[in-house]
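Here is the structure we will look at, set down as structure tokens.
Here the complex is missing a single protein chain, while all its other protein chains stay put.
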Amino acid sequence: MGYPHPSHPKETVVLSKYFGDAGARSFDGWVQRGGYEGLRKALGMSREAIVEEVKASGLRGRGGAGFPTGLKWSFMPKDVAKPHYLVCNADESEPGTFKDREIMRWTPHALIEGCAIAAYAIGSERCYIYIRGEFTEPWRVMSAAVGEAYAAGALGESAFGSGRRIDVVLHRGAGAYICGEETGMMNSLEGKRGNPRIKPPFPAVSGVFGMPTTVNNVETLAAVPHILVRGAEWYKGLCLGNPKSTGTKLISVCGHIQRPGNYEVTMGTPVKDILYEMAGGPRPGRTFKAVIPGGSSVPIMTREEAEEALFDYEGIVAKGSMLGSAGMIVMDDTTDMVYQIWRLARFYAHESCAQCTQCREGTAWTTKVLERILSGKGKQEDFQLLLDLSEQMTGKTICVLSDSCAAPVVSGIQKFRSEFEAYMTGSRQPSMAAV
Amino acid sequence: MTPRSAHGGHGTETVPHAPVFVGETRARLEGLFGKYPTRQACLLPALWMVQEERGWISEPAIEEVAGVLDLTPAYVKGVVTFYTMYHTHPVGRHFIQVCTTSPCNICGAEDVARALVEKTGCRELGATSPDGRFTVVEVECLGACGFPTPILVDDDFVEDVTPDKVAAILERYT
Partner (left out) sequence: MSDELVNVTIEGTALAVPKGTTIIEAAKQAGVLIPHYCYHPSLSSPAVCRMCLVEVEKAPKLAPACVTAVAEGQVVHVNSESALKAREAVLEFLLINHPLDCPICDQAGECELQDYVFQEGRAGTRYKEYAKRYNPVEDFGPDILYVPNRCILCTRCVRFMDDVAETPLLNVSERGDRAFIGIADAQKLDHPWAGNVVDLCPVGSLLSKDFLHKARAWDLDKAASVCPGCTQGCNVTIDTRDDVVVRIRPRPNLEVNRHFICDYGRMNYRWMNRGDRIEAPLLRDGARHLAVDWDTALDRFGQMLRGGSGSAVILASGRASTESLGLARKLLDRFDVTAAVQVPLGQEAPLPGIPGLALRRERAPNLAGAELLGYTAQWDSALGAAASASVVMVLDADLSAADESALAGIAGLLVVLGTVATDWLHRADLVLPVTNVAEENGTYVNRDRRLQRYHQAKSQPGMARPAWWVAGEVLSGPGPDADAPSTADEAFALLADRWPIFGGMGYAEIGFTGRVLPAGAGAEAAR
């Protein structure tokens, strides 16, 4: 299958196997496709054994940070005297990323199964799936699937008769990018403003409702049943060279590209293959100019950098950016980079939670400087100003929202300086009224 | 019960405010209490319920929610204003959110937004059409970047919208 395009031969289809297959949405349909075997198997294993299996698989968090999942689970305290919680991050708010949406829309039970296994493994009886408010369709599909899972006995007081209680509660966000940050999400779940929290304490010590908590991304959890069924060795083997990046990864490709969509590749696949073969390359008569490889928060890569990179955590870092959420925004030669960098800055200014000074004021100021440049009133000294602001917005705040605003600005100035200068010298017409 | 949109249209806030959390809605809210260790955690769901019933969240509704969940109105207001999907003012019968963030932006989202403003008669982003039928707002990323330009009309997600498709889409909403 595949959605919206049939799977490409160069893809390694695990999570996306049933994308586009409406029959996979129901409980029975999922079971017919081999679903819930992972959960049944897990319920027969010890918690420690599950954690070890996931550790051995090399699975790393698919939300953006790439932290080893099994290791994260092992941080949870062993005694279960107080409630432990699993929170599934289904906020997918990073611009350029739309993979979790498809997992929830097409294979909701894959996620529920992964949640149930993870909950059991960390000693939690309850999993909250925090779905962003804008995801109306995934919400409807997930709601129906959770209902079915309860009715079929996969969830509830005794999951598949194991005597283990596993509850899954869907929680709807209401429009806030920062709730995709795990501590912001925990605050939001508690009925608060989605302000990120200072760490420590880390979630495994004091997370949601002050209890030990693990937060995992949708894609991470959806991969877990496969690891249990097919084994850690199999998953580890899905790797093209770098043993630190294993398994398959869904890449959301969007922007100026022939076939935007999600592509599932083995870690280590050349970015060039993804761009030109799977996603069909640039629009007719166009060439790529820039790629933002990991959602809007990571440094912009030039075409050359992107084409030389291997797609895994380390491969992208080697070319000066980050894998992030693997939302790949592709820009061709028609793109006004200054305008798009401004648009990203505006996004972060809109989404800043208002806690940290550098972020609250810096994102807005950065946006204004870029507006001034776009209106044709920019000056040479604005480069230094933008770089100074970015430096002070990097590594100085509670979360990385302001770092994320700075990343495209700094990389944009480094790599596309002439476009800024074109606005400053008047060789490019203003694209915005004076501010 | 037909699922209601979480925006606009179907209900109106009255003066004075008539309680939202009575009867079935009250029961729905109370049904959530067991799913969270605190009442406060039911705040976002409760606000969604208010918006489903009344189309927006008025100050008296904030006071009601505060009372039901044992919070203060100021606290609830701080939360309401944090989340952009809660309306603190009345909106049109149909609430249209159009994504103009970078991935959609480079694919022509601003043209879609302009077409929506023009065809609905809203005159500007954020405004409601004079006939009260539509409100069009720009939103930051709808999480469907592979289908530019996505829009949300009430709870209906519409992908791959281009300016020429706008008129036909609007016809479905009266």
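Structure notes:
Labels A and B are assigned to the chains in the order they are written; within every chain, residues are numbered from 1.
Operating definition for what follows: contacts are C-beta pairs under 8 Å (C-beta built on N, C-alpha and C of every residue); 3 or more make two chains touch, one makes a residue touch a chain.
Everything numeric in this text was worked out from a predicted model, so none of it was measured.
Taking the complete complex into account, A:398 is the one of A:43, A:185, A:275 or A:398 that touches the chain left out. Of the listed positions A:22, A:151 or A:354, the one in contact with the omitted chain in the full complex is A:354. Checked against the full complex, the one of A:16, A:97, A:124 or A:363 touching the unshown chain is A:363.
Touch with the chain that is not drawn comes from one residue among B:29, B:62, B:96 or B:153, which is B:62. Counting the whole complex, the residues of chain A in touch with the unshown chain are 176, 193, 198, 349-358, 360-365, 368, 372, 377, 385, 388, 392, 395-398, 435. Listed by residue number, the positions of chain B touching the unshown chain are 59-60, 62-63, 66, 71-79, 81-82.
Going forward, only the chains that are shown with their structure count from here on.
For this pair, chain A with chain B, the centres built from the Cα atoms lie 24 Å apart. Chain B makes touch with chain A in their complex at residues 3, 6, 35-38, 40-45, 47-48, 69, 71, 78-79, 82-86, 97, 100-103, 105-107, 139-148, 152, 155-157.
Note for the complex: chain A touches chain B at residues 4, 83, 92-98, 101, 132-137, 140, 167, 169, 171-177, 188-194, 209, 252-256, 260-262, 296, 327, 329, 331, 335, 340, 343-344, 347, 350-351, 353.
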